[in-house]
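The block underneath contains the structure these notes are about, expressed in structure tokens.
Left out: one protein chain. Kept in place: all the others.
Should a chain be cited, it is by its letter among A and B, assigned in written order, with residues numbered from 1 in that chain.
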Amino acid sequence: MSSFSKSPWIIHYDASSCNGCDIEVLACLTPLFDVERLGVINTGNPKHADIFLVTGAVNEQSKDVIRNIYNQMPEPKVVVAVGICATSGGVFRECYNISGGVDSVIPVDVYVAGCAARPEAIVDGIVQSLGVLEQKRREMAAAPKNVDQTLYLRAEKSDAPEILGLQKTAFQSEAELYGNDSLPALQQTLEELQQEFERPQWVVLKAVVNGKIIGSVRGHAADGTVQVARLVVHPYFQRHGIGVRLMAEIEKAFPDVKRFEVFTGEKSRRNLDLYRKLGYLPYKTEPGTPTLVYLQKERK
Amino acid sequence: MTLVLTLILLPLAAGLGLLCLRSSLPRRILVTGVTLAVCCGSVALALLPTPVDLSGLSLNYHWINLGMLLVEIAMGLYIIYVGVRARHPLIVGLALAQAGLMVWFELTAGLHLEVAQNLFVDKLSVIMALINGVVGGGICLYSLGYMREYHETAHRDVADRRPLFFSLLFIFMGAMFGLIFANNLVWLFLFWEITTLCSFLLIGYTQTDEARRNALLALVMNLAGGLAFAVAIVWLYRQTGSIELQTLIKSNKVLMLMPAALLCFAGITKSAQLPFSSWLLGAMVAPTPVSALLHSSTMVKAGVYLVLRMAPVVAHTNVGMMVAMVGGVTFVIGSLAAITTSEAKRVLAWSTIANLGLIVLCGGIGTYEAVWAGILLIIFHAVAKCLLFLCVGVVEHKLHSRNIEDMSGLVLRMPRVAMMMEIGMAGMFLAPFGMLISKWAVLKAVVDASPLLSVFVVFGSAATLFFWVKWMGKLVQVVGPSERIKKELVLGEAIALYGLSAATFLTCLLFPLISSIFIKPYILDVYGNFADLGQGNVIIMMIMMAMVLLFPLSLIGQGKGPKVVDAYLGGANVKGGERFRTIAGTVQDVSIGNYYLQNFFNEAQLSRWGVIGCTMLLAAMFFLTAFV
Partner (left out) sequence: MNPWIRILIYLIAAPVVGCLLAGWDRRISARMQSRRGPPILQPLYDVQKLWQKQNIAVQRSQNLYIVFFLLLVIFTGALFFGGSDLLLVIFALTLAAIFFVLGAYKASSPYSFIGAERELIQMMAYEPMVLLAAIGMYMVTKSFAVDDIAVHPKLLVLVLPGIFLGFLYTLEIKFRKSPFDLSSSHHVHQELVRGITTEFSGRTLAMIEIAHWYETVFLLGWVYLFFASMPVLGVAASLLVFVFIILVDNVFARLKWQTAIKSAWVVAAVLGFGNILVLSMLH
């Protein structure tokens, strides 16, 4: 069914735009361009929307708002950054109060450049996002069926971009829990991630479905302990036992080591339950923002 | 006969006995025992064929009448004393006039009168007796736990006069039985006045200035009704030589219009119709069992009971039309006024006034359909309103507030009580519950008899919808964390509340049965004709009830359920849906308050218009009856 491409509902938010792109977005609704003939409705409500149109660069005040709106949208959802400011920060990129484009806060699917982006370009961007939306819907619907076909493999350096994207998507829920987007997992850059592949004693695993990476975990051995980190599973594939399997695989990847250590935030109930189920017990709490709980497991 | 007499005398005796019992355990035993006895007695009475055979015992009526006269004089003297002490000339004047008239009447004619039937019990009496016994009994049980908490925790400043309180409750119950079963109007009048006195004493229970003021107001208005009652008795005697209610109902209508009008007037004051509504609103200062027993379920029902008795006499007359219009106006204004207030008991009081107005409307119309609707209204309203008052009482104790705005999220804090309140409120206006059935019957009756009166019903019913649903919504709305209150109900309260909730459902489910067993024979007897809702419609209502009952059941089995996200606060959520970021980065709590439309419907103005309008209607009623 391709009904997603026939009924895309939009929520439009102005992060810190000069309103140039906003006016062009509203112009799309006028008789000259009339996006409603494509079934587009500009709802002001994230819970009704599929496409999140953001204009303007991101500053401190709009970060929380963007995250709030993004989290209140039901899956499947796409983000379209309209205008060069939303894409990369535009001319304001180096300003003290601007953190960059929208992708510094949430994962973006389509970038529409321009200053101001023209209505034709915006409509084109929406149409492109329909394709992404359709693909996501397919994945979401297929997720329960394809779980048994998951392959668990060693990841290569070339997988780094995909894993980084997955990491940022999956950690959105953690950011929502703590209201904090400066979690290290979200701030990691591609270079840092690629370096991890080159370090010795680092193992990166991936869970693959239909050629797409939907889960990953990292472990690195030091002083007889393996530090397990960055266990991520794509939101569509969560609660299907993939996390459990990934943990089992990373433990298998270090057959000689006796002690495994992992950490998570103290509010991450689901993660704590998962680790406890696998035999990890908490042994240390490190206060901070957020407060971290360290768990360990001794292998017999 | 014994049963009937027991039902009257047992509570009276218990009431007098309770005056002496100081400690709580014997009081609890006596209250529970008498309540159970009265409940069983009422149910037993319902099983007897009617009219109940009252020829069993032979009593010396002369001595009884003399005793009653003495009680009458004693009460009159007490009221005059109260009036003098409060420097209230109207009370003194009315009491003197009323007592004087009755004493003169008794001495000259009444005492020597041979009355054929002093008591008369037909199906309508049985229905009222069931309400009084079962619902009233439930309230007495509830009061045990409630008053203990009232004095020990919630209102420690009020003097503990519980012996007086409980004794008044039972004296009232006995008097109510007497009122329902009496055919001799002088006896009826005595019991009527006893209920007035009980109401006065109970409203003034807390002994604050406000309570005293409202008690005196109630006394004045009920005395006015009592005076009309006394005049009616004398008039009836002058016309027919009899003082029996049944004689009034069955005699030549034209002659009986004035007594009927006077008795309707008495009923209107007793059931707090405009222009006499302020006493009921003021009576809400009394403890909740008083509000439930006297001022919603039972005593005010005595007023509308009398009007319904008068229905065959006033049907298709000017008196009936005026009475019906008073009821209609009260219904509309009461419903509109209930929208504007956020104090729970005041909302319930206005709603009571409005629903009694609807019953008075039925009585005034007086056709068989209307009376059928009126009796249904009595039954359903007594049960549902009582449930609501008792729930509000419990909530008031636990939350220390009567404000509806403080009841937000009650469904999480006190789930049982909240659910029962929802049932009670649904029972007051929602299909397929009882009051809806009654309102439907009223519409049909009104349309057949005088369609112009339908304007009152349609506007009033639109208004009732608004204030009930916004209260229902307030209970389920959950903003912010809420903690469960540990012990919601004590035993007595729980029995009463669960019982009444079950009764709300049962009366609705069984209403065809109730109608055919109790109401139909009465109507057939009086009118020779009978109304019904139709078999098909009853089945449809049952289907709707089944669908409505599915709802709470479906709440139980929800499975994985939806993913929980925050409410939309313009993206400014700070902590869930409870706090949001506003100007200058400050953080504010979300607070949600209902609309009270106070600029739109002004309670004082509405009252004023109602008082003026209804006074004119009543004046017209008397004028037309006397001179036309």
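Everything that follows uses one rule, which is that contacts are C-beta pairs under 8 Å (C-beta built on N, C-alpha and C of every residue); 3 or more make two chains touch, one makes a residue touch a chain.
All values derive from a computational prediction rather than experimental measurement.
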item: Of B:466, B:530, B:609 or B:622, the one touching the omitted chain in the full complex; value: B:466
item: Residues belonging to chain B that touch the chain removed from view; value: 430-432, 436, 440, 443-444, 447, 450-452, 454-455, 457-459, 461-463, 465-466, 469-470, 472-474, 476-479, 534, 536-537, 540-541, 543-544, 547-548, 550-551, 554-555, 558, 561-570, 577, 590, 592, 594-595, 600
item: Residue numbers in chain A that touch the chain omitted from display; value: 1, 3-4, 6-7, 29-31, 34, 36-39, 42-45, 47-48, 50, 72, 74-76, 137, 140-141
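Please note the rule applied: only the chains that are shown with their structure count from here on.
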item: Separation of chain A from chain B, taking each centre as the mean of its C-alpha atoms, in whole Å; value: 62
item: Chain A - residues contacting chain B, complex; value: 13, 45-47, 64-66, 68-69, 71-72, 74, 179
item: Residues on chain B engaged by chain A in the complex (per definition of touch); value: 563, 565-566, 568-574, 581
